[in-house]
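Contents: one structure, followed by commentary.
Here the complex is missing a single protein chain, while all its other protein chains stay put.
And then chain A:
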Amino acid sequence: MAKKHIDEATGVETVGHEWDGIEELDNPMPRWWLWSFYACIVFAIAYSVAYPAWPLIQKGTEGVLGWTSRGELAKDIASDQARRKPILAALAATPIERLPDNPELMRAAIAGGKAAFKVNCVQCHGAGAAGSSGYPNLNDDEWLWGGDLKSIETTVIHGIRQPGDAKTRTSLMPAFGRDNMLTSQQVAQVTQHVLSLRGKGKPNAAGAQLFADNCASCHGPTGQGSREFGAPNLTDAIALYSNSPEAIAKQINTPSHGVMPAWGQRLDPATIKMLAAYVHSLGGGEDFQEAAPEVNNTPAVETHGQP
């Protein structure tokens, strides 16, 4: 190493290594390069002083400028909240059945509801709101308790069979089998009748009579269901649990009852309106029927969705 190797062609010293016959000249680097390097060092030191840089045992250095990424995030959140404020205020001031009159606010509500749904609702209803056995599908056009904006909002606020909420929507189906109100043979007959309502089983007179005596008070004489009791429509293609004979017999013997939290105790009214608007928008939402026919509530088709 101590020996100097001078390259013959250029007269420049080599660094003394050789790779497959290739040697490296020990040319000095350009001066501007050196100064750029020093400038980088100076910048790094200045940056370390000005900004959070070095991890220590308890916490990192803070930097004299006081900037943190956490603080930046807080600022972003604050500015976003400020941006949302007028929308939330407008939502709070608008009765939910009036939302469709303001398409812009409705769109904002649906977007906000989509986000809130992902946080609060997907655990039971699924990410696509398609539900699963026992958890209603919110995309279809069957509604146990009503599918207009107002009904959905009421369901979200008070929940279903939620203890501690006086206005919660509640109904209990008797356990006809377990409580010996029907014999197992009778249960089988009613099951056959319910299947026949969907055109899947043979009608039988005994089952029809049992249905009229025990079930029609809630599910209606033709099995069309009742939103007053949250009683499912037994004649349509949609089943909350399943349309198999076993599932129907089980529901008659020992019924399951879903429970939904009363979100009015946890979420603010504006968020609940957004959730209702989102659920309503999924494709099965129903028009709100005015109780009193004094207002003509037909939205002009032209104003809808035209940019």
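What we mean here is this: a contact is a pair of C-beta atoms (placed from the backbone, for glycine too) under 8 Å apart; a residue touches a chain by one contact, two chains touch by 3 or more; residues count from 1.
In the analysis below, contacts and distances are computed from a predicted model.
*Asks:* Which of the following names does UniProt give to the chain that is not shown: "Carbohydrate ABC transporter substrate-binding protein (CUT1 family)", "NADH-ubiquinone oxidoreductase, chain 49kDa", "Fumarate reductase iron-sulfur subunit" or "Cytochrome c oxidase cbb3-type accessory protein CcoG"?
*Replies:* "Cytochrome c oxidase cbb3-type accessory protein CcoG"
*Asks:* With the full complex in mind, choose from A:29, A:82 or A:166 the residue touching the hidden chain.
*Replies:* Looking across A:29, A:82 or A:166, the contact with the absent chain belongs to A:29.
*Asks:* Which is it among A:111, A:130, A:175 or A:240 that touches the chain not included here?
*Replies:* Considering all chains, including the one not shown, the answer is A:130.
*Asks:* Using the document's definition of touch, tell me which of A:120, A:155, A:191 or A:233 contacts the absent chain.
*Replies:* A:233
*Asks:* Residues of chain A in contact with the chain that isn't shown?
*Replies:* Considering the whole complex, chain A reaches the absent chain at 10-13, 26-34, 126-128, 130, 137, 139-142, 233, 236-238, 243, 281, 283-284, 287, 301, 304-307.
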